[in-house]
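Only a single protein chain was left out; the remaining protein chains are all shown in position.
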Amino acid sequence: MKKVAVFMGSKSDLELMKSCFDTLKKFEIPFDVYILSAHRTPDEVAEVCKTADENYRVIIAAAGFAAHLAGTIAGKVTIPVIGIPVDNSSFKGFDSLLSTVQMPPGVPVATVTTGKAGATNAAVLAAQILSVGYPELREKLKAYKKEMKEKVLKANEEAKAYSYNP
Amino acid sequence: MKKVAVFMGSKSDLELMKSCFDTLKKFEIPFDVYILSAHRTPDEVAEVCKTADENYRVIIAAAGFAAHLAGTIAGKVTIPVIGIPVDNSSFKGFDSLLSTVQMPPGVPVATVTTGKAGATNAAVLAAQILSVGYPELREKLKAYKKEMKEKVLKANEEAKAYSYNP
Amino acid sequence: MKKVAVFMGSKSDLELMKSCFDTLKKFEIPFDVYILSAHRTPDEVAEVCKTADENYRVIIAAAGFAAHLAGTIAGKVTIPVIGIPVDNSSFKGFDSLLSTVQMPPGVPVATVTTGKAGATNAAVLAAQILSVGYPELREKLKAYKKEMKEKVLKANEEAKAYSYNP
Amino acid sequence: MKKVAVFMGSKSDLELMKSCFDTLKKFEIPFDVYILSAHRTPDEVAEVCKTADENYRVIIAAAGFAAHLAGTIAGKVTIPVIGIPVDNSSFKGFDSLLSTVQMPPGVPVATVTTGKAGATNAAVLAAQILSVGYPELREKLKAYKKEMKEKVLKANEEAKAYSYNP
Amino acid sequence: MKKVAVFMGSKSDLELMKSCFDTLKKFEIPFDVYILSAHRTPDEVAEVCKTADENYRVIIAAAGFAAHLAGTIAGKVTIPVIGIPVDNSSFKGFDSLLSTVQMPPGVPVATVTTGKAGATNAAVLAAQILSVGYPELREKLKAYKKEMKEKVLKANEEAKAYSYNP
Amino acid sequence: MKKVAVFMGSKSDLELMKSCFDTLKKFEIPFDVYILSAHRTPDEVAEVCKTADENYRVIIAAAGFAAHLAGTIAGKVTIPVIGIPVDNSSFKGFDSLLSTVQMPPGVPVATVTTGKAGATNAAVLAAQILSVGYPELREKLKAYKKEMKEKVLKANEEAKAYSYNP
Amino acid sequence: MKKVAVFMGSKSDLELMKSCFDTLKKFEIPFDVYILSAHRTPDEVAEVCKTADENYRVIIAAAGFAAHLAGTIAGKVTIPVIGIPVDNSSFKGFDSLLSTVQMPPGVPVATVTTGKAGATNAAVLAAQILSVGYPELREKLKAYKKEMKEKVLKANEEAKAYSYNP
Partner (left out) sequence: MKKVAVFMGSKSDLELMKSCFDTLKKFEIPFDVYILSAHRTPDEVAEVCKTADENYRVIIAAAGFAAHLAGTIAGKVTIPVIGIPVDNSSFKGFDSLLSTVQMPPGVPVATVTTGKAGATNAAVLAAQILSVGYPELREKLKAYKKEMKEKVLKANEEAKAYSYNP
């Protein structure tokens, strides 16, 4: 299976990205991790992008503040780019959400939830996208959905204890 | 090629979606169009979703206000769902953006730009996603990128007339 | 008395919902508790909704992030649905408020305050709504109002100590 | 059937409220209309509220800017109060939404969508609430839901013409 | 000197209001403290307001959430009403700011800074307003300004140590 | 009667300020009008402020964008300063509201509604403040309140025509 | 004098930029105009940046939506980059403001006002920056300030006609 490339704008995003890594592994999707900044290492980002269409099938990019990383990559590749707005500035991801999602016509970034929930969702979305070419992922995604559902249903069982029928 | 399903929450979204249709056609991606509301026709949405994993490879969903359409579909399928936040309420798409992108962990919606720019971007993202399974789209995407670039470069030529060198 | 159905999108909402449960009990309103997610368990939500018009008189639904739970239910029933925007994302309930309240024409969600205050208010609103059919609740609501008032008046008595008349 | 009281903060809200009136009439729900301001005619608001618990079963209140009307009424009655945030200030209803929905614990306002969509939704919510005591409204609400659905399904039929299957 | 009336919507606002009390005392302005809620004790608020034009010269009102207290009072009196938006909800005073300041034409609330800074500023503004009728306050205000200035100038002296002249 | 000084940041604010002028005239409050910018004519603003404590009893200042005018004046005088956030930038007065109201502790600006409603409210607030020293204004304010009330009550009479009692 | 480089993300920004061009010309500052998009022509942007430190002394970049242009350039040059947030999306420049100003530590963008006011301000800021190396600009800036002041003072003269002294 072609790999996913996971970019982070900063080392400090590693903690947030743990759930992204764990979820990709759960789907047995191979991935390369890059810590590269759109502003501090533009050449290195460009370098990876040059062969990204060949080496990868999906790119995930997490960044905070004026989060340009996902958009910068999207300008250089033709494979899908998923953006995770990191919520580490004064504005709690509001700036990174708008910087990631509001891309001009023709250069989309597939933006997911801000913060930790987004890290998980980026991995699930990557699996869904890959399933277009790797149908075996479809079953894993169904199993994942079922697992989530069962966890909720278990909680729902426990919830009955809170009902009140005087 | 497996088709894309394009959902709109309301007939009034048709004008905004024109650029989405045109862009999909440009990529020669076949698509079915549905006008179905998550809240007014939940059963019909569910019905389409039941076979969506078989019939489609990507879903695009455009909705305004408390835009639940993309999220509702995402809860029922395992193929990628792209959400377009329509900017038709008092809050100019701010409500639909948050309602579309802030999905809980495990159920992503690939959210694009609000409004008309998003309609175009949803189509391009769909093409990028489909290219994972249909490599012939890769070349079309490269041509699309080149075309955009050339349009900008032509404008850039004209821009020189605005330079000022007294 | 017909029961109230109280939905939560996640087990983690239980703490927030305590004041909702306590307030419903105070009014001796029987209720069933469900932990069901609009996105992870859409079929189970639909299942409960199928008979909700018969089994319940009011539905309360609490959810965070792109809070679709209340709206999803509102699309499937004709009894009143009260939505509590949970404030657990990066945006402190701003996303869940807009996702809950900005419903399209024809499918209202009776939205209350974000967070813990909303959990209490949902219960009081449920009691007010039920009082339309169960007039005995009117007296309890008047007593509740009086109790609140007396608590404030007691604080007002204590407040005099802060006055300053040199 | 006990009547609904519909309050507006200003004569200029009449246009927006047309869809509220029309929808209430559609459900054959009798209603009294008041144009009374929480700030300019507080005594008259209080006067109507004094007997509101007897005369009415639901109150609808529409106001813009720092919209206090619904909340003021909610502080004086025990029947359900529905608030419509009017979008007529510089902030397009953002101020009236927060002023209406963010009520302190114990005094809920059932808030609906901002603007015209909210005017319709307030009427539908009123019908849903009244149905608790007037079960004949249940059928009308089901018919209303069906009518909405059929309108969407008709649009969905027309939507097929936009599909593209080269 | 005619007194100032200081209202709080809740006992929990007392801590925030300490700086308001202290500043009023600094100016030797007598004041009465009320803990009264616009929604829980509307009659008591109305009662105080009935004689407020006679008993007081300025009113200060602090409230959080959908902060209606200052506006409610402003609708009932003709003396100036100062509103302090308390920052205790999920939205950190953003809701109370808009609920306090966005009053409709004809019924102003003199709104000050959100939170603790606002509590101080309300007291200073009250002193400035009272100085219109009690010119002796003018000197105290000038002394207060001078004191603030000297504190800053002292800090400015210390700041020199941070200068850097290699 | 001591005069009010009315400042505008720009000539283009004149239209908005018409309702402020008209309302001050209604109360027969004399006023001087200045068009002076905090940033373009800081010395002239300072010059007027130097004698403002003697010449005026209240200052009204209207400004848009990063509205510093009211705050700048407040830093130089000890009489009350009323700020009107003009809604002429891309952000429709959101920037000018925060720039006007969020003054640091010790230097309050009495902020009113954004836009045209604020222009009226600034004049009414000025009259209320002046009434502390000029009790004759109290009666005019009561008459103004009565007039507003009667206008509403007249509208309320007409509103009855919209009631529906089948 | 070394030139300024003025970038626009799109041809449609030309109208907004007119005041930028006019103001630069007023200061007799030579400039080159580029219409280049960070996402559609990243290589061409990089190409210009490669020699920008030699060819230019200041860069101005105007962009809307998720405005990455200024930030992208700032990552590649060491001369000052001024960013103008264009207000052309649904969010009226709120997205472009945050995308432009919230740059991570080490890579500043000197951000000015959104929209047309920002286009003028970018030119003035460029002149101020250039004056560090070209002291002759200092006098022109003083003349510009004086001219602005005189325009305001002229308006202030006319403003007297609005004063009211019965």
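Note that the chains take the letters A, B, C, D, E, F and G in the order they are written out, and that residue 1 is the start of every chain.
Convention: a contact is a pair of C-beta atoms (placed from the backbone, for glycine too) under 8 Å apart; a residue touches a chain by one contact, two chains touch by 3 or more.
Treat the numbers as computed from the prediction; the structure is a model and nothing was measured.
Peer 1: Among G:48, G:97 or G:159, single out the residue that touches the unshown chain.
Peer 2: G:97
Peer 1: Of the listed residues F:16, F:60 or F:74, which contacts the missing chain in the full complex?
Peer 2: Of all options in F:16, F:60 or F:74, contact with the hidden chain holds for F:74.
Peer 1: In the full complex, which residues of chain G touch the absent chain?
Peer 2: The missing chain touches chain G at positions 19, 53, 57-58, 78-82, 97, 101-114, 116-117, 120-122, 124-125, 128-134, 138, 141-142, 144-145, 148.
Peer 1: Suppose we count only contacts with the excluded chain; which residues of chain E make the list?
Peer 2: Against the left-out chain, chain E lists 87, 92-94, 113-115, 117, 145, 148-149, 151-153, 155-156, 158-166.
Peer 1: For chain F, which residues touch the unseen chain?
Peer 2: Within chain F, the residues touching the omitted chain are 9-10, 37-40, 42, 46, 64-66, 68, 71-72, 74-76, 89, 91, 94-96, 98-104, 106-107, 109.
The definition used in the following text is that only the chains that are shown with their structure count from here on.
Peer 1: Same interface as A-C shows up in which of A-B, E-F or B-D, over half of contact pairs matched?
Peer 2: Checking each pair in A-B, E-F or B-D, only one repeats A-C, namely B-D.
Peer 1: Could you state the distance in Å from the CA-based centre of chain B to that of chain G?
Peer 2: Here chain B and chain G have centroids separated by 33 Å.
Peer 1: Counting only residues that touch at least two other chains, what does the list for chain G look like?
Peer 2: In chain G, residues 10, 37, 40, 65-66, 89, 91-92, 94 touch at least two other chains, as defined above.
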